[in-house]
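Removed: one protein chain of the complex. Kept in place: all other protein chains.
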Amino acid sequence: MSAMAVPRTLAEALAVLAARPEALVVAGGSDVVPALRAGRREQPAAWLLLHELGSLAGIAPQPGGGLRIGAATTVAALERDPRVRPGATALADAAALIGAPATRTVATVGGNLVNGSPAMDLGAPLLALGATVELAAAGGTRRLPLEQFLLGPGRVDLRAGELLVAIELPPAAAPGDAAPRAGSAYVRIGGRAAMEVALAGAAAEVVLAPGGATIAAARVALCAVASTCLRAPAAEALLIGAAPEPAVLDAAARAAVGHTAAIDDHRAPAAYREAVVEVALRRALDTAVERAR
Amino acid sequence: MAQTTVTAVRPRVPARARGRADGAVKASGRARYTADLELPGMLHARLLLAGRPHARLRSLDVGAARAAAGVRAVLTQVDVPDVRYGMCVRDRTLFVDEVARYEGEIVAAVAADTRAQADAAVGLISAEWDDLPPLLDSEAALAADAVPLHPAWRSYAIDREETRSANDCAHVTLVKGDVDAGFASAFAVVEQSFATDMTHPLAIEPHAVLADWRDGAVTIWTTTQVPFLARAGVALTLGLPESAVRVVVTHLGGGFGGKCDFHLEAHAAALSRAAGRPVRLVLSRAEEFVVPDLTRHPISMTFSTALREDGTIAARRARLVLDSGAYASHGPTASEIATLMAVGPYRIDDLAIEAHTVYTSRTPAGSTRAPTGPQLCWALEQHTDALAARADLDPIAFRLRNLVGDGDTGPTGQRLVRPTARDCLLRAEEVMRAGGGAAPEPGWLEGVGFAVGTWGNVPLPSGASVRMHADGSATLVSGAQDNGSGAAVALPALVADVLGITVERVALVHQDTGATPFDYGSLGSQTTFNAGRAALAAADEVAARLRADAAERLGCAASEVVLQGGRATAGEERIPIADLAAAAQAAGRPLAAEVSPQPPERPAEPGAARSQGRAMYSSFPFPAYYCCAARVAVDPATGRVVVRRVVACHDVGEVLNRPGAEGQIEGGVAHSLGLALSEGAVLDGGRQLTTRLMDYRLQTAADVPPIDVELIAPRTPGDGPRGARGIGEAGVIAAAGAVANAIADATGVQLRQLPMLPHRVWAALRDAEAAS
């Protein structure tokens, strides 16, 4: 009989993980349970279920701006929470696109990240929003930028005994700007209106300088075109300091493609992914700029 | 990405506000489907699959599995009679017999106390294989030097004249006139090729079988569309008389052709015999994709059509290659239909059409809803638009010039009586042009396309009995199988109408080979056409008895008696029908009739002898016509296609049940939109990669646009009961072609591969731009 722990406190959860680092962590289970059912993942000897761990779910504004999102926060909460839509619009865009309502009831932001799929919908928006992940273990806590956490398909930088507890989003701001005009967006390319796995996706956050004539800060991230969701610094470099004009946005979207390493698979050929990720990013930039104005 | 804009669906008042008879039990969740059934002592069955496309079984050891905890039976081919079966060609066995020819072929079956124990035992079976080169390409498999997938093919029994060769299990032709002469005098010739991917019928209910063998006989509850054919299959493969096999279907969770054959019934029955306990087998969704044959045929098609200067079609050659997969299944019949679909609803005097039905190393194809219809219509109607362009006519005008009219003859010489193809096209165009809908989105291209077609109603035997009880209520016992469409559960309404009683007083006994007369089952849109005719004939006999008895009591002629409102009435005189029924029963002459009326005779086909390989579909007898119009928006940057609106216009003869007919067409259209845009199996080395519903993508409620169903007034009554025609299949045929033509209207580019996935549309637009 395998052990199943349903902790109510983080300390309890970390103690379980310290004792049984091989335990299978189940947040919503919408990725991991189907994998178990289909035999893509072995039945675990120990389980750690997070659904009673109230402190791990929830969205809280940060002192000084930004949001702290508990790792067990559901996608439905991201979709609906009134603080996500204005402050982290790209994330709300992505949340509304994931699966169907029944998926979003249980799927969590932490589960989406830890699953490590290159096509995860929340990865690119969180990268574009500058997310940091908080990883706790019985021995202590560490933080790292999301781009360092995502290592490859199905691989994340989660050490034995560690639990992803929260994702922190910094306030969208340009240095020294007290009232930044920021906007973000996520655009996914797929063949159906719902229940779709991204063929490619792109997210952008844009902060306009006072007056709106130039882009003061920008982050750009891509989905389903490389072994992980990833930032596109070449695109960001073209945007920062430039005017939010079509030619600039075109050039940035084109430059982003230089960061891709798409593969052919049963969903789409690499050439298609690389072509449409540019389109997705171009559209995300347009919407982000529009939202920033 | 732009959101699909959805305009409001006009709510319609249902014609019959009460809804179908099994509606309430289904809405409440109380309806039991096969996988919901359980018997005391029931065991759980699991299967070992080959898991490789083509391999010789070197050794098979089930010893450890037989010894495992909870295991009650393990069976392989050596445990069942050495019998080959198959719908058109007897080319297969229940379990792998030396060679596995597709990944889903069943090697062994296990029955155990729990599903987990059965799973564990499957894992203990040791099978050693020598892999053989798989046949992955149907064209290569046709080559003279190709290795035959079935070395013993000559010894297999076949249901038609010999036209086969090694990997071509049926070479079917359709010949009319003098095609060489037709081409010799042509003003212009257009030649085009198209291809389609394999798709799946995909009922939401997976296959399930519960078998209970006791005292030399077996009762099998199963998810079949064809209970009597399933019974015959069990009897053949297990060496039983049909009288020892009873097949029962509770509610069937959809079929779409995927449950249109004998599948897993014998495996469960044999396990139950071996274990001495009831056994239930339920396929997982992943197994559902690879195990049961009856995928939709991938087809490669080349059409060459000769035009006259006046914009009429002179002649056509076509070559169709149907990829049948590892076994023939219904492939030869599908090839017959495909050759008819290659002609379409057009007047063409000179024809030479041929189809090959080719063995390859993958899950077999079969008679999926309107077999070959959507594939051929999609290709042919794009070809028809290309012909129109070559003739410098718009697609509507070109079709009006070439669609069949009264007195024209079909490909085998069948004389057509007042066909309604043009009526369907004109109505679809009118409704589509009149409709508004959302304004185009900036950057998206909009277009409208049309596809016209024909489909047959097959006359088949079907039996029914009607018994009236002493209180004037009645029971209809019908051979019909309801796949979910409602065609069978609607039969009591016909009987009630004839007997002059309310439908609530007519019980239906069906879907039980132990209780009902024979019927072919839910295939070929035949239930209303044939089972409806039988139910009416049986009811007519009982009604005639009622009228005769009433006439005697009332002292009038039987012809003066009207049965209505539970009474037999003649002028001012009336007798409750219950009184007549009670008197008949008391007199030992119960009011009952069992009939299996002769199917209507097929129209004469004086030219049929020129074509070869045909057994069932020499023509579309009693043809129905339809036209689908689609308006689409195409995002040229991503190749994404959004269907904005569909108009589906059908001639279903007289409408017996409007919501039911509409529902068949609406569901067919949505299925066809899936075939058009999102559904397609991707294979690698003979293995399907798309065995999850996230990858084999049906249209969702958010994808399907409003569908206008137009049922046009027939010009001739249908030849089915009360002038009706079948409608189960036609709805799925034309929408894919209409969408293709709408994409071409929007972009100027035709698509040559189905489904028209975003990356294919994108690549076609890119290639066209590069070429220009």
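We call the chains A and B, going by the order they appear; numbering starts again at 1 in every chain.
Operating definition for what follows: contacts are C-beta pairs under 8 Å (C-beta built on N, C-alpha and C of every residue); 3 or more make two chains touch, one makes a residue touch a chain.
Quick note on the criterion: contacts and distances are computed from a predicted model.
Assuming one chain is omitted from the figure, identify its UniProt name from "NADH-quinone oxidoreductase subunit D", "(2Fe-2S)-binding protein", "Cytochrome ubiquinol oxidase subunit I" or "DNA repair protein RecO".
Of the names offered in "NADH-quinone oxidoreductase subunit D", "(2Fe-2S)-binding protein", "Cytochrome ubiquinol oxidase subunit I" or "DNA repair protein RecO", the absent chain's UniProt record gives "(2Fe-2S)-binding protein".
Quick one: which of B:F256, B:F450 or B:F622 touches the chain that's been left out?
Considering all chains, including the one not shown, the answer is B:F256.
Write down which of B:S165, B:Q192, B:S284 or B:T569 is the residue touching the left-out chain.
B:S284
In the full complex, which residues of chain B touch the absent chain?
3-6, 8-9, 11-12, 14, 17-20, 22-24, 26-33, 35-36, 202-206, 251-254, 256, 282, 284-285, 483-486, 659-660, 662-663, 666-671, 692-694, 698, 700-702, 704, 706-707
Could you please point out the chain A residues that touch the chain left off the display?
Considering the whole complex, chain A reaches the absent chain at 1-2, 4, 6, 26, 29-30, 33-34, 36-38, 43, 47, 49, 51-52, 76, 99-103, 105-106, 193-195.
Just so it is clear, only the chains that are shown with their structure count from here on.
Quick check on the complex: what are the chain B residues that touch chain A?
1, 3-4, 286, 637-640, 642, 677-678, 682, 684, 689-690, 692, 694-695, 697, 699-700, 702-703, 757-759, 762-763
Under the definition above, what is the set of chain A residues touching chain B in their complex?
38, 100, 187-197, 199, 266-269, 272, 275-276, 279-280, 283
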